[in-house]
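Rest of the complex left out; these chains stay put.
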Amino acid sequence: MSDILDRLGETLEARKNASPDSSYVAKLYAKGTDAILKKIGEEATETVMAAKDGQAEKIIYEVADLWFHTCVLLAHAGLKPSDVLNELARREGLSGLVEKANRNE
Amino acid sequence: MSDILDRLGETLEARKNASPDSSYVAKLYAKGTDAILKKIGEEATETVMAAKDGQAEKIIYEVADLWFHTCVLLAHAGLKPSDVLNELARREGLSGLVEKANRNE
């Protein structure tokens, strides 16, 4: 399952130079930070509703929407999904693991 | 950066059998779905505030909090981070890549 978020980060980065009407993400960038944040609030709410409905597929779909839009925010702020993964690794005490993975890259 | 979310998923899965007072996550599980969802709403709001403040480190920290608690929700619902990553891969048309990665595992 590796690298999907990294790849998503690269795709989102590449779309920064695209024309606003070329894609959904390019349009979001053009609208600016508030439009991206509004989506994050919306998708968080939809995740909550999906969980209350207790439907596995809906939960997966809405969490994917939420993670996707947080990745758009990261790209818009000049950050990458790996910045967040590193923070999670740091918290979990997995830093040794990350260092090993980095050496292998 | 690979496998950090998978590993987090495994850690969260393992804590399901732990006593409620053994860890933060075990306590959240014991409180139930609503307590987890409340945290997701809270962390989404904190992500929005961090982005408005325009501080990179704070954005990373809050998105990590948000992803972490969505992973707790996934575990609580019997799901895994890879379910969400697969959905993101499917959307990005990266399914070929995922299949290849799975074969290599």
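Letters A and B mark the chains in the order given here, with residues in each chain numbered from 1 onward.
Here is the rule we use: a residue touches a chain if its C-beta (ideal position, glycine included) is under 8 Å from a C-beta of that chain, and two chains touch if they have at least 3 such contacts.
Values in this document were obtained by computation on a predicted structure and should not be read as measured data.
Undergrad: Once every copy is counted, not just the 2 shown, what does the total come to?
TA: Copy number for the complete assembly, per this file: 4.
Throughout what follows, only the chains that are shown with their structure count from here on.
Undergrad: Roughly how far is subunit A from subunit B, going centre to centre by Cα mean, in whole Å?
TA: Result: the chain centres lie 11 Å from each other.
Undergrad: Could you list, by residue number, the parts of subunit A that touch subunit B in their complex?
TA: On the subunit A side, the touching residues are 1-8, 11, 33, 36-37, 40-41, 44-45, 47-48, 51-52, 54, 56, 59-61, 63-64, 66-68, 70, 73-74, 77-79, 81-89, 91-92, 94, 97-98, 101.
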